[in-house]
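As you look at this complex, bear in mind that one protein chain is not there, while each of the others sits in place.
Chain lettering (A and B) follows the sequence in which the chains are written, and residue indices restart at 1 in each chain.
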Amino acid sequence: MVDHKPDKAERPARGLSVDEGSGGSAMMKLISEVILSNVTRYGCGGVTLRELDDSGSIVVGDLEIVLTTDAHTIKPIFFPGGDIGSLAASGTLNDVSVMGVKPRAISFSMVVEEGFSKDDLSRIVRSFNGVLEEVGVDLITGDTKVLEKGDIDGVVVTTSAIGVTQKGRIVRDSGIRPGDIIIISGSVGDHGISILSVREGFDFQLETKSDVGPIWEVVEAALEAAGTEGVRAMKDPTRGGLSNALNELAEKSGVGMEVREEEIPIRQDIASAAEMLGVDPLSVTNEGKAIIAVDPELSDDVLAALRRTRRGRDAAIIGRAVADHVGEVVMETKVGGKRLLERPIGDPAPRIC
Amino acid sequence: MCLAIPGRVEELQGRFGVVNFGGVRRKVDFSLLQRCKVGDYVIVHAGFAIEIMDEADAEETLSLIRQIEAALE
Partner (left out) sequence: MDLSRFQDRSLVQRAAQVLRKLAPDEELRFMHVCGTHENTITRYGIRSMIPDSIRVIPGPGCPVCVTSTSEIDQAIEIASRGTTVYTYGDMFGVPGTRSSLKQARAQGARVRVVYSLSDAIKISRESEEPGVFFAIGFETTAPTTASAVLSGVPEGFSFLVAHRLIPPALTSLLDMGRIELDGLICPGHVSTIIGANAYRVFAEKYGIPVAISGFEPLDVILSLVDLVRQHKDGAPRVFNEYSRCVRPEGNRRALEMMSEVFEVRDAEWRGIGTLPMSGLGLRDGYADLDAARIYRVKTNSRQSMPPGCRCSEVLLGTCSPTECPLFGSACTPARPVGPCMVSGEGTCRIWFQYGGYQKW
């Protein structure tokens, strides 16, 4: 667990807590209270703010333009498998991709602490560019601010990305119907667990690195196999992990879900490290994966198509949507028992015992 | 208070050693064990190895269900 410096006091009760930014139910509540209730212009015609989808969109004539934004604050800045640059690019491009739209352009804004190394900054930008090259996306605008030492911790990167498609050809996160098959594009827990393991105090030596990377290729394969009709919904399981994302999909679509624990791909070393950390790999961030809900008639084709891609080779069918227990995700455990897969509340912290 | 994980002893140098937990390698304190050797499976709690796991006993436990089923017939 990262140890904060003593002068980074937690805010008293009425102020924000760290939990409210970590992607779980506390954050959803915050968004509802502070943002949705205060915004009167939230879009119309496309995917509006109120839908809280991975991206929003506006309709312009026959076209629909998808827009998304993200801030990236990861610590450590450089981690096994990537850095804040590749994370910033992938995270944002993936939010466009899971709408079923190819990302076209991106912006890059950074707020940097005085004294930050220029070499490190160059490295971050090169890493960012590497992701752009992989997907074929252009960086067309940006912003830079430098704050005095101590006024910000290292660097915060904010990115926005757009994609363009035919009007209506968007995959939302609310289109799942009972019977639809739920697919995950690869192993879960890689990013969250490998990050936790390098933080101060834990010297686990893991083979698996963060999965940070763009998933457009995976999404494209699914769309080619099933079209925007056959792909009913998609989401990238970032903060809050697979658990949070599945719950959100279930709630928004008004379905229940049944998943099978033994079908969920988790790499052995990630599972072991998670066990030692006392953290559930299903609740931690993934940065290079997609959940894809598919028409059952087409699920085998989609699965085969995903497995032919580099980032989707470990794709697996993990469950299906059902009409019962709407909004709840029931998991059949490895040994055949049953329990609920709940949304995580906040950031995981190591167990003592 | 029981969170302890089994792992395989890979290195042992006096009081400390390295245990491999399904791919994760970690430094462990062996001061609570009298005899332990590389290749043993140990249970590790809060950074200390607390006991060696006996393979024969593990097999015996795994075979229990078969024995009970047979007894019930």
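Heads up, the rule we're going with is that contacts are C-beta pairs under 8 Å (C-beta built on N, C-alpha and C of every residue); 3 or more make two chains touch, one makes a residue touch a chain.
Note that the structure is predicted; figures quoted are calculated from it, not measured.
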Residue ranges of chain B at the interface with the undisplayed chain: 1-4, 6, 15, 29, 31-34, 41, 43, 45-48, 50-51, 53-55, 57-58, 60-62, 64-65, 68-69, 72
Contact footprint on chain A, counting only the chain that is left out: 1, 3, 6-7, 9-12, 17, 19, 25-26, 201-202, 262, 278, 280, 331-342, 344-346, 349-353
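Keep in mind that, in the parts below, only the chains that are shown with their structure count from here on.
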Centre-to-centre distance between chain B and chain A (centres being mean Cα positions), rounded to whole Å: 37
Residues of chain A that touch chain B when the two form their complex: 197, 203-208, 267-269, 271-273, 275-276, 278, 351-353
Residues on chain B engaged by chain A in the complex (per definition of touch): 1-5, 21-27, 45-46
